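Pasting a structure below so you can have a look.
Shown here: the complex without one of its protein chains, the others still in place.
Per-chain numbering from 1; labels A and B assigned in written order.
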Amino acid sequence: MNRTSFRKLLAPSAAALALSISLTACGASNEAGAESGGDSSETGGLSGDLNGAGASSQEKAQGAWATGFQGLNDGNVTVNYDPVGSGDGRTNFIEGGVSFAGSDSYLTDDEGELSAAKERCGGEDPIEVPAYVSPIAVAFNLEGVDSLNLDADTIAQIFDNKITTWNDPAIADQNPDAELPDLAITPVHRSDDSGTTKNFTDYLGKASDSWSYEAEDAFPVKGGEAAEGTSGVISAVSGGTGTIGYADESQVGDLSVVSVKVGEEYVAPSTEGAAKVVETSPAAEGRADVDMAVDIDRTTTEPGAYPVVLLSYLIACQTYEDQAEADLVQGYLSYIVSDEGQAAASEEAGSAPLSASVAEKAQSIVDAISAG
Amino acid sequence: MRYHVATIAADQRTGPARLGDRVFSATALAAGIAILLALAGVFVFLAIEGVPGLAKPAEFYGDATSFWGYVAPLLFGTVLAAVIALIVAVPLAWGIALVVSHYAPKSIATPIAYVIDLLAAVPSVVFGLWGISVLARQLQPGYVWLDENMGWLPFFAGPASGTGRTILTAGLVLAIMILPIITAISREVFSQTPRLHEEAALALGATRWEMIRMAVFPYARSGMVSAVMLGLGRALGETMAVAMVLSAGGGISLNLISSSNPASIASNIASNYKEGTPGKIQVLIATGLVLFLVTFLVNFAARWVVTRNERKLTR
Partner (left out) sequence: MSVTTAPARPTSEPVAFTQARLPRLAPVLVGVVAVAAAALPVLLLDWGLVAWALVAGLVHLVALPAWARVVEGPRGAADRMVTGLVWAACLVAIVPLVSLLYTVVDRGMAAISSTFLTYSMYRTDLDQEVGIYHALVGTLLITLGAAVISVPIGIMAAIYLIEYGKGSRLARWITFLVDVMTGIPSIVAGLFAFSLFILLFGPATRLGIGGSVALSLLMIPVVVRSTEEMLRLVPADLREASYALGVPKWRTIVKVVLPTALGGIVTGVTLAIARVVGETAPLLLIAGLTTRTNFNLFSERMTTLPVLIYTQNANPGIAETPGGTPPGIAIAWGGALVLILIVMMLNLVARIIGAIFAPKTGH
């Protein structure tokens, strides 16, 4: 035995501690200027932290909005958005853990969430405004084929494993010019629950006769290839052969996308088409004035509209007890639905900017947020 | 219990001078009890949140009509992936541990040990990314070959997955993930074998392998089992990597190479937690409770086997 004392261990531990303390002394290089620029009277004039949580689909857009809003207020504001998922976001909001929530589906009373949200907002109806619209592309990977025209029935049967080869007459009839191989179709769906799946299956259910499942967050057909998240689906579709999947249009990259039959025409996914369908869709029934929940019109025949879209909402209260919190929520949500905010999200996340009429209505609702 | 006498002797010396002893042993006991409390806390939490999930209306369970119908494929997937991982990782890990402790000269052994420890440093998310973008694609042609040539085995019944993201791939990723932990602990216990035991065996004319079998393994048995149990725990509970690599959504099947595979409990929680409503989350937590009980049973069984073996040895 040599003489070993644990006191000797103190020296390196102390050194490590000193290191971590000296680390503590220096903040991130880019934050230093913003922190010291304390003159808050110039532009937005707000300061403090604003916390939100919810749908991960909005994360990148939230990043863009937070950046713009922080810029408006000279870096005296920090917006935090936890992309924990719509369900958790709504729960956090209802429990009072966050000031606003992002959600891929609107509040309902199926499990009492709408009533609970009302209670959280002091008995007033919660605000729900559309904030993030993203076209969902049906992307495929098939050698020698760059574009396909499909109607809802055919897409439904492909994802229901009813059409199993690429040269099936149903596909060939709609694509006389394409050279379709005798290859098995591998449909790829999301393995995690997601608003994307819910919107996609909602579209299949309403626009086709061959889809017998309910619109759900979890993909209803058993078996087949499944992947985690949008990036997982994209990776699986591009990694396989004869694969087809659905994902946010902004993420499909090099993959070919299906043009979907709307009315008598085939429409490729586009942000304009997505914004258009949101504009022309009817409001959900029995909602309050401040609640802009819509039931997307999947069977629209409006020229140029693209009905396979994901619509994600912001949920907030009309009044907040704390003046500072109310100002921040009001300022942030106003920025989000403004042209500037929508353009920023479009640039960063590839979302579809809200159409003028929708944005205007949303603006009037969020502008009224106050303390009380 | 070889140092029984000494322990008793030390315990008998009580008195004011031994205050330090009492404080020290009380602290140690408190630490042990803290662990019990933490685990009890987790269990109580799981029970309170999860028990309502056991008997929800049928629509909460997707295709299945009852909770057990919902959890059975998940449980099967969890165990299957963990078993694949153990079958692959345990022999490899012991092999590497032996190389480090007994075969390689120190100048090679230290780098090997360091390199294997590096594997432990890779975050699950990265294992997931690598699993999808590299491993699954490399293995896919292999699955096609297995399907064509060994399709008569139920494991390779096919049709082979088009992307390679099968439960076998997930099991292999898990195997790589648990390799460092099993290797590190085994290697430490192997190298603690008393030199005298080893040299005695060699002096009796044993080959190196016979020495290892007769001197090293019996000495290290408990540690080897611990290492495997730690690896098994990691494999059962691993969340992100499995969620990312596995093409989940199928039912119970021994088919290892198709694209419809049962999810594991932990990955299913992670995948479906995000968009879950409160009722759905209770169901998910109930599946967590099931995993907890399974871990409990597996450990119980392992412990029973070990104690029985130890008794046999001491006889």
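As a working rule, a residue touches a chain if its C-beta (ideal position, glycine included) is under 8 Å from a C-beta of that chain, and two chains touch if they have at least 3 such contacts.
What you see is a predicted model; the values in this text were computed from it and never measured.
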Contact residue for the chain not shown (choose from B:Val134, B:Met150 or B:Ile252): B:Val134
Of B:Phe76, B:Tyr143, B:Phe156 or B:Phe292, the residue in touch with the unshown chain: B:Phe292
Hidden partner interface residues of chain B, rising order: 1-3, 5-7, 9-11, 13, 17-18, 20-21, 23-25, 27-32, 34-36, 38-39, 41-42, 45-46, 49, 91-96, 98-99, 102-105, 108, 112, 114-127, 129-130, 133-135, 176, 179-181, 183-185, 188-189, 191-192, 194-195, 198-199, 202, 205-212, 219, 222-223, 226, 229-230, 232-234, 236-240, 265-266, 269-270, 273, 285, 288, 291-292, 294-296, 298-300, 302-303
Contact footprint on chain A, counting only the chain that is left out: 1-2, 4-6, 8-9, 12, 20, 23-24, 27-31, 34, 49, 51, 53, 56-57, 59-60, 63-64, 66-68, 70-71, 74-75, 78, 80-84, 88, 92, 95-98, 229-231, 250-251, 253-254, 344, 347-350
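Definition applied: only the chains that are shown with their structure count from here on.
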Inter-chain centre distance, chain A versus chain B - centres from mean C-alpha coordinates, in Å: 36
Chain B to chain A touching residues, read off their complex: 62-63, 128, 132-133, 136-137, 159, 161-165, 243-244, 246-251, 259-260, 263, 270-281
Complex contacts: residues of chain A adjacent to chain B: 56, 84-88, 91, 104, 110-111, 113, 184, 186, 188-189, 191-195, 198, 217-220, 222-229, 232, 235-236, 239-243
